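Omission of a single protein chain aside, the complex is shown with its protein chains in their original locations.
Coming up: subunit A.
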Amino acid sequence: MQTFPLPPKPLFRLPSDGKPARASSLLFSSLINCFRLIMATRLQFENSCEVGVFSKLTNAYCLVAIGGSENFYSAFESELADVIPVVKTSISGTRIIGRLCAGNKNGLLVPHNTTDQELQHLRNSLPDQVVVQRIEEKLSALGNCIACNDHVALTHADLDKETEEIIADVLGVEVFRQTIAGNILVGSYCAFSNRGGLVHPHTSIQELDELSTLLQVPLVAGTINRGSEVIAAGMTVNDWTAFCGSDTTATELSVIESVFKLREAQPTAIVNEMRSSLIDSYV
């Protein structure tokens, strides 16, 4: 796993609308001063904690909605600007881009009502390896229907056969039709990257094991944004960063950081101690 050169940043910022707040407490302050920790960031989009609705984060690019203030965009830019392109866009004139599109480092799928201009803007802003494809599909909220990382995708049970083939072709993934805790909207109730995944809190242990073997990543059932079950709407994650709503509690945040393996390996001993004090049980 390559280490990404991160510019030095001010480490303490008061949490307010749209501005990121470090999940660190006084206990971590010394650690942060010594090591460059990649941690999950808490932010808001225009007073809403549903960050996963207004953004889409993958290993190759990041899509951000056009908001009233630039705070949301600059939060992503400060973390990711030198690594991957951060693209401001709308999809079919809306801001809920995270729930309408689905993608990974290989491609991006957008619904049929995406305008030609938006499609062209995406094509121009994203790197050439990313294939941008518009899909003619009755279920147009692709972000709610498809959950994917770079290797595997889970889809809504009622997706068309052609759409499934397009997903396999454009995203370069193996496609599985699954439900999560009885919900067919797999894209909204789980968020997973190449390193780990977080699913709906009411997922049974058998189902967790089943999904884990399908996806080949460790999974944890948990919540986001102070107990919200809609995981993917509350957060967005890739292999090295995560962005959550500002309502996310410290417990939830540490669960996220551990399951997605966002902490760097170096301060393991100290972090392990911290982990055991912060998390009492995994659901």
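Following the convention adopted for this analysis, a residue touches a chain if its C-beta (ideal position, glycine included) is under 8 Å from a C-beta of that chain, and two chains touch if they have at least 3 such contacts; residues count from 1.
Methods note: contacts and distances are computed from a predicted model.
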| item | value |
| --- | --- |
| Among "Carboxypeptidase O", "Gamma-secretase subunit APH-1", "TRASH domain-containing protein" or "Prolactin", UniProt-listed name of the chain not shown | "TRASH domain-containing protein" |
| Among A:Asn47, A:Asn124, A:Gln206 or A:Ser281, the residue in touch with the chain that has been omitted | A:Asn124 |
| Sole contact to the chain not displayed, among A:Asn59, A:Ser74 or A:Gln133 | A:Gln133 |
| Contacts of subunit A with the absent chain, listed as residue ranges | 115-116, 119-120, 122-124, 128, 131-136, 138, 140 |
